[in-house]
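Reviewing the structure listed below.
In this view, the complex is presented without one of its protein chains, the others remaining in place.
Chain nomenclature is as follows: A, B and C, assigned in order of appearance, with residue numbering initiated at 1 for each chain independently.
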Amino acid sequence: MDEMLQGIVKAFPDRLRFTEGDPRGIIRADAPVQGKVAIATGGGSGHLPVFLGYVGKGLVDGCSVGNVFSSPSADTMAQVARQIHGGRGVLFLYGNYFGDKMNFDLAAEILEDEDGIRTLSVRVADDVASAPRDRWESRRGVAGIFFAYKTAGASAERGDDLEQVAEIARRATSRTATMGVALSSCTIPASGKPTFEIGDDEMEIGMGIHGEPGITRTKLMSAGEIAERVVPELIRDLSLAAGDEVAVLVNGSGATPPEELFIMNREVHALLEKEKIRIYRTFVGEYATSLEMAGCSVSLFKLDDELKMLLDAPADTPFLNTFGGV
Amino acid sequence: MDEMLQGIVKAFPDRLRFTEGDPRGIIRADAPVQGKVAIATGGGSGHLPVFLGYVGKGLVDGCSVGNVFSSPSADTMAQVARQIHGGRGVLFLYGNYFGDKMNFDLAAEILEDEDGIRTLSVRVADDVASAPRDRWESRRGVAGIFFAYKTAGASAERGDDLEQVAEIARRATSRTATMGVALSSCTIPASGKPTFEIGDDEMEIGMGIHGEPGITRTKLMSAGEIAERVVPELIRDLSLAAGDEVAVLVNGSGATPPEELFIMNREVHALLEKEKIRIYRTFVGEYATSLEMAGCSVSLFKLDDELKMLLDAPADTPFLNTFGGV
Amino acid sequence: MDWRQIAESLPEFAEKNRAVWNELDAAQGDGDLGVTLQLAANALADAAAVAGTVRDWLLEGGRAVRKAAPSTMGILLASALIAAGKALPPETGELSSRDWLLVQKTMAEEIMRRGGAQRGDKTVLDAFHPAIEAYEEGLEQNLAAEELMAKAAEAANRSAEATADMASKTGRSSWLGERASGRIDGGAWFCYQLYEWLALKLSGKA
Partner (left out) sequence: MDWRQIAESLPEFAEKNRAVWNELDAAQGDGDLGVTLQLAANALADAAAVAGTVRDWLLEGGRAVRKAAPSTMGILLASALIAAGKALPPETGELSSRDWLLVQKTMAEEIMRRGGAQRGDKTVLDAFHPAIEAYEEGLEQNLAAEELMAKAAEAANRSAEATADMASKTGRSSWLGERASGRIDGGAWFCYQLYEWLALKLSGKA
């Protein structure tokens, strides 16, 4: 773990650095940015570029890194928050997992008691397979966190205050729906065995990013068949109608060749076009992985004018922009 | 294949388009760029972002796409060249594989005979496992092609003429050395079976990107052990001495979690630092893949002042810059 | 009862049982409960070595657990220990059986507050609550310290076993649906084992 983090900071020393006094915190090299709401994220490792790959200009300011699939400590979270705090409060923006929530809540208490730093928390909960729409806030957070980072990051960058940034993050989250499929399990190194077994000719629909079970297990399906199973579900979930505008994210969970993601993207586009849903922007690649899991997820993000603007605002992290971006 | 390409163009319609009259050619949306030397690349598919992911500003202008692991046709190559030609000739820049060479040579003949378009060819040959340094031009081209694209692309962008751009590409190639390791084979879809078998506790050093055999097969090694095997070989190959400056590329072949690539990066940095070789810039990620192969490669690129400048010049492709870059 | 002595032997207690805890957690979580509890035990032993009073120990030990073991059980334990420390009067020396009751009740409350779980949600609470009730009953009957712990352990044992029939409603295992049914909750089982170990300690048998 620590070797991995050192490898990252060594790769991008002009853009990232360790939190002073805590080797599990990574923050923007130029943090704290004075006068800007700071955004902190964090979670278990094994999902790069989630979470730490989103530290950068126009995105988040710092990240706490836990062991594989486990929460970082509240103390790391508090330390990150202290060192990115630019005087206007800190937004905790992270995926909806129980262990992370407990630690972030505790960190918020520590910061309030000991440092007088204001925090708000928004948990991303976009996995439609984990709970119905009317209880969407109890969903797990998966790849759709990308859209929350991007829009909340842009909101903070343009000078919004803490409440506004949190509102954007919440709005983005409530308008994002994701569904994933897996062809193989992931192995948690600590346990050494796959979280569960999938046959060579089987796949699981709705699988979580730690190998949590999905909705159903089926025979292997083609990209077209998967899209036909997933896209209508997302459309329904977001109540999308003809003329609505969305951003599309086709995300690979680690062991899926990019070639296959683009085939999936074609099928997703075809289905959306059939429903006359307008595609404002498309992202295809590895935005949230699960160790060596083979699979992919499709996220739709229902846009409005403000969210479009925030989505298009400049941003930069060494994980998503090889050649820089701002 | 064609579904995949459609999925790509649909994802990035503002940056890429199909070559008119040929669904296997993809070019910059704004091609031809008048007054600039055009660069064309191409090769078999299954290696994204190689090759087509390097089409973009500051990189290459167009790409011909073959079936998995097989060359595109000379006619596609010629058609791509015609539509990117900005009046100052075309550089064919591609990896050193026999089938590709034959087709690019034929394309050059066609373009000269039928269109009067001047071409030069540079083949990237950076895989140290495939031939000794004194016959480096017969090496296979692997992930180091990234450096040739980047520097030649910048050279074309700044207005160099065809000979100069080719000289930069050749210089970059001759100063790049790569060595890869594989933990699993890749399966060519056409044949349906892995190119070869590797035991669960084995790895192959020097493996090519189509599963060509390497130098030796060993027990699984740690990142540190791999780096100790690979880095000194690269240092020797490039005759690197204390004070020399390099760029580092740690590339994942598809099924390797980014976490592991960064651990490898740390080890590579440590060994270079020990030799007092200066690391000017580092790239870590998937820059050239081999379908679902698990493995990684390390490339070193020996820099001079001009190459440094070209490496740092702005560039943008949707595959390497999620948020744009120029 | 000597809290220092208990604290010092916690790592040994964890070592003996960590494999079982991991195993139970693996069946319906991520298999790290043993690791978590080992880290927590080590942190508590280290904290005891420098703590002046039991109150300090609970406060500083809780903070150390928070850092060393940030998984669900770790953080719940950490918060609960800190809360218990705060609840004890500063002048507390050795823990009386009444003090022990206060510690247990405060811890259970803090676990409920922070974790949001109820009895029946298949957590450590399903063993902890019945244990505390048994302890309190015994206290009214004026049982001796080791008898109190034994009585609590017995109650915890029965109720931990009963978690096998429960459906998990919180934490990681709640996602597992079918895959987790029929298994004892690891946290509940740990709770029982801890009481049993404390009973042996107090009776001088461990």
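Convention: a residue touches a chain if its C-beta (ideal position, glycine included) is under 8 Å from a C-beta of that chain, and two chains touch if they have at least 3 such contacts.
Everything numeric here is computed off the predicted structure, so don't read it as measured data.
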item: Chains on display which the left-out chain touches in the complete complex; value: B
item: Contact partner of the left-out chain, one of B:D75, B:E228 or B:D312; value: B:D75
item: Given B:A29, B:L106 or B:M309, the one touching the chain that is not displayed; value: B:L106
item: Residue, one of B:H47, B:H210, B:H269 or B:K302, that touches the chain absent here; value: B:H210
item: Touching residue (missing chain; options B:Q6, B:T19, B:S130 or B:N265); value: B:S130
item: Hidden partner chain, residues of chain B it touches; value: 66, 69-76, 97-99, 102-103, 105-106, 130, 140, 188, 190-191, 196, 208, 210, 212-213
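Everything below uses one rule, namely that only the chains that are shown with their structure count from here on.
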item: Gap in Å, rounded to a whole number, between the CA centres of chain C and chain B; value: 56
item: Inter-chain centre distance, chain A versus chain C - centres from mean C-alpha coordinates, in Å; value: 34
item: Interface hub residues of chain A, defined as touching at least two other chains; value: none
item: Multi-partner residues of chain C (at least 2 other chains); value: none
